[in-house]
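What you see is the complex with one protein chain gone and the rest in place.
Moving on, here comes chain A:
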Amino acid sequence: MSTWPAAGYVASEVWKHTCSHWTVKVQKCSVNINMFFSISNVFKLKESKRAVNSIRSLVEEEDEEDDVEKVSWSGEPVGSISWSVKETESSIRSTGEVRDQSFPKIHTAPSLPKNSSGYSLSSLFKEHSEKLLTSLIVYLLDCRWSVHDDVILLWQDYVSDWTPEETVKRMQQGKVYSLEKFRSLQDKLLLLDEAVNAHDGNVITAVLIYLKKSLSKEILFRELITREIALRHYIHYLKEIGEQKLLLMQYRDHLNVRDENKRRDFLKNCLSFPFSPDDATHVQDHYTLLERQIIIEANDKQVESSGQADIFKKYPRKASILNMPIITTLYYSCFYHYGESDGTFSSPANIRKTFRISDKQFLLTCLGARAKLKAWFDVDALFTTKNWLGYTKKRSPIGFHRIVDILQKNNAPVQVLQDYVNLVEDVEQKISLAQKYKCHDVIINTYRDLKDRQQLIVYRGKVEKGSSEYRKIEEILSNSVRRSFP
């Protein structure tokens, strides 16, 4: 075994990882440990079941109206080993086993690994071995198991803990060994020192792999600093395996980088990962975005504190723009940097182009920001297009009913709202929106254009008597008598 190259252990480690359920068969020790698990489980379950049954009988004795507070434990605590032993003994004597119902096994693929138990070993190890043995034997008798090889092995293993020296020797000799027993820090370090003393690089690496798995990075490094040979082994091992984590998981690590400059640099490193073309674009965007946010943030912070720009004085920034999504950045830029030339990083146009923002998205964001500032002129300009004759027309990639909705949510005044309500094509929708937002003019004009005298009269009843809209309806109604209405 000692003639194996160092990579031998590495390889076997990797192999063990890839097919972990095989280790049961390969390593004798783990078989025993697993045996232990299942016995401990059975044991605990028997306990809890007894507890259940004993409570049940308590409950059944009680009144139907059970008051939870009344019940308390009496006598020996249920579940203690000694109690359990007594219980078991008595049950052995009086087992009138009722096994009337058993369920068939069904095929579960992939099969349930035997060591997926959810129980801790500690409770068993904690007990005195003497007691433990008694309980085990009683249990085994109870189950009418023949005491076969596995059980004897189990016992032997339990009593014969190998010392660090013995373990290292066994490793060198290629015999069965187990490192899992070395759980306390002190035991681990004794083992490592023993391995280093044996001058067997292969064993050192094996021990280090185990320590890496079972100790936190900080503690391991703290201890390795005073052990140079082990440390150099460890570094070499890390280089050799060059841990290939999932790309995205590595990208995820940027979330752990607090400092924005370091985070940007981290993202820059991620650019070289072989992401799918689709994701590569997004990661590239992420890097570009943060890079620009750093520039914008530094600049705006300075401008804001110097008190040069009115906009920052009027609307002080509530938070930094760093690490915000692209659309939030665009909104920010439409809010604080509207009208800047395309060349600046902070201009809406530049952000739009750099991140390939759709017309619809751009309009929605811009609209939100300008409406918030009550810059109705800017809002107007967003929709205005000129044809070659110089006539202007309002166009929108989104239905005007949605625009009205957004403006209304931004507290636009009726005068502004009605302009957009007027642009809604569907007449019914137009009227219902106008009614919702009390754009009287729109309603009155629409009914007038529809020559709907009846609706106008109805509407007259809804508005305040003597108000301007009331007078307007009166006027139309009296005019129409003479002209269009029959």
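Operating definition for what follows: a contact is a pair of C-beta atoms (placed from the backbone, for glycine too) under 8 Å apart; a residue touches a chain by one contact, two chains touch by 3 or more; residues count from 1.
As a convention for this text, contacts and distances are computed from a predicted model.
**Q** Using the UniProt record as the reference, specify the protein name of the hidden chain from among "Organic solute carrier partner 1", "Small ribosomal subunit protein uS17m", "VPS33B late endosome and lysosome associated" or "NUP43 protein".
**A** "VPS33B late endosome and lysosome associated"
**Q** If I consider the whole complex, including the chain that's not displayed, which of A:I219, A:L271 or A:I295 touches that chain?
**A** Checking each option in A:I219, A:L271 or A:I295, the one touching the absent chain turns out to be A:I219.
**Q** Can you say which of A:P325, A:G339 or A:G461 touches the chain missing from this structure?
**A** Within the whole complex, the residue contacting the unshown chain is A:P325.
**Q** Decide which residue listed in A:M171, A:C334, A:L364 or A:V424 touches the omitted chain of the complex.
**A** Touches the omitted chain: A:L364.
**Q** Looking at the full complex, which residue from A:L185, A:L373 or A:V414 touches the chain that isn't shown here?
**A** Checking the options A:L185, A:L373 or A:V414, the one contacting the hidden chain is A:L185.
**Q** From the listed residues A:A198, A:L231, A:I311 or A:I398, report the one that touches the chain absent from this view.
**A** Of all options in A:A198, A:L231, A:I311 or A:I398, contact with the hidden chain holds for A:I398.
**Q** Using the document's definition of touch, tell me which of A:K175, A:H199 or A:R252 contacts the absent chain.
**A** A:R252
**Q** In terms of residues, what is the contact footprint of the unshown chain on chain A?
**A** Contact residues on chain A toward the absent chain are 41-42, 44-46, 48-49, 51-53, 55-56, 59, 66, 68, 71, 73, 77-79, 91, 95, 97-109, 112-113, 116-123, 126, 183-185, 214-216, 219, 248, 251-252, 254-256, 278-279, 282-283, 285-286, 289, 323-328, 355-358, 360-361, 364-365, 368, 398, 402, 406.
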